[in-house]
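Of the protein chains in this complex, one is absent; all others appear in place.
Let's turn to subunit A:
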Amino acid sequence: MRLGYVLALPAVLVAVWWVASDDSTDVYWPPLRTILETFPDVWTGERLRADVLPSVLRLAGGYTLAAVAGIALGTVIGSHRRVRAVCEPVLEFLRAVPPPVLVPVIMLFAGIGDTMKVVVIAAGCVWPVLLNTVEGVRAVDPVMTETARSYGITGLARLRDLVLPSASPQIFAGLRQALSIGIILMVISEMFAASNGLGFTIVQFQRGFAIPGMWTGILVLGLLGFVLSVLFQLVERRVLGWYHGLRASTRRSR
């Protein structure tokens, strides 16, 4: 039943697309049937390995880098009022710079290889993680802080058992935003300069007027984003199980 609800709208949308495009002769809007027929020819095992895998690895690299740097820096900035006062204006400025603009700049010093792509992805993803971590760390409940102090919980234990878990709902909100930014930057960086990858392939198809192929690339990107978001949700449910339970119980008691 629940699965029915989940699948209903996608099924309707696909059906509408199918019917609406069925007798299309427009070369840019090929029928969905044609696109799906092209799909297995284009996305062979060889291509998955040569184009999808590099893209995913770049995304994983950049995203991990951004997560680690964002959480680490955010914890430092969030825990110290003075550091925060110094950093905040700069952070606001840097956050306001649209990440794709960084691609040409980063190309200048990181070249056009994988390093450039990883750096671009990391540079774009780090902001939501960093800023959310700062907010989360700042918002640790003062009663919990005093509890920890009164029981001598300091240093690393305080970070591990109090600060990071308490900030984790905010950190995850940042990580979620970063994930969609990461996918966008992955594609964009590959469109600028690359010899493989999803973004590169889609541009190649478009330039070679292989329009159905281009559309299949877009479908693959959509599927990739969907799979990553499902994976993210699974991890989040596990790590933040306590938070969802706590929220549900406060809602009930109101």
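Just so we're on the same page, a contact is a pair of C-beta atoms (placed from the backbone, for glycine too) under 8 Å apart; a residue touches a chain by one contact, two chains touch by 3 or more; residues count from 1.
Throughout what follows, contacts and distances are computed from a predicted model.
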Protein name as given in UniProt for the chain not displayed, "Methylhydantoinase", "histidine kinase", "Peptide/nickel transport system ATP-binding protein" or "ABC transporter" = "ABC transporter"
Request  = Determine which one of A:1, A:27 or A:143 touches the chain that has been left out.
outcome  = A:143
Task = Using the touch definition up top, pick the residue from A:83, A:112, A:153 or A:210 that touches the left-out chain.
result = A:153
Request  = Decide which residue listed in A:35, A:59, A:103 or A:162 touches the omitted chain of the complex.
outcome  = A:162
Query = Residues on subunit A that touch the omitted chain in the whole complex?
reply = 141, 143-144, 146-147, 149-153, 157, 161-162, 165-166, 168, 242-243, 245-246, 249-250
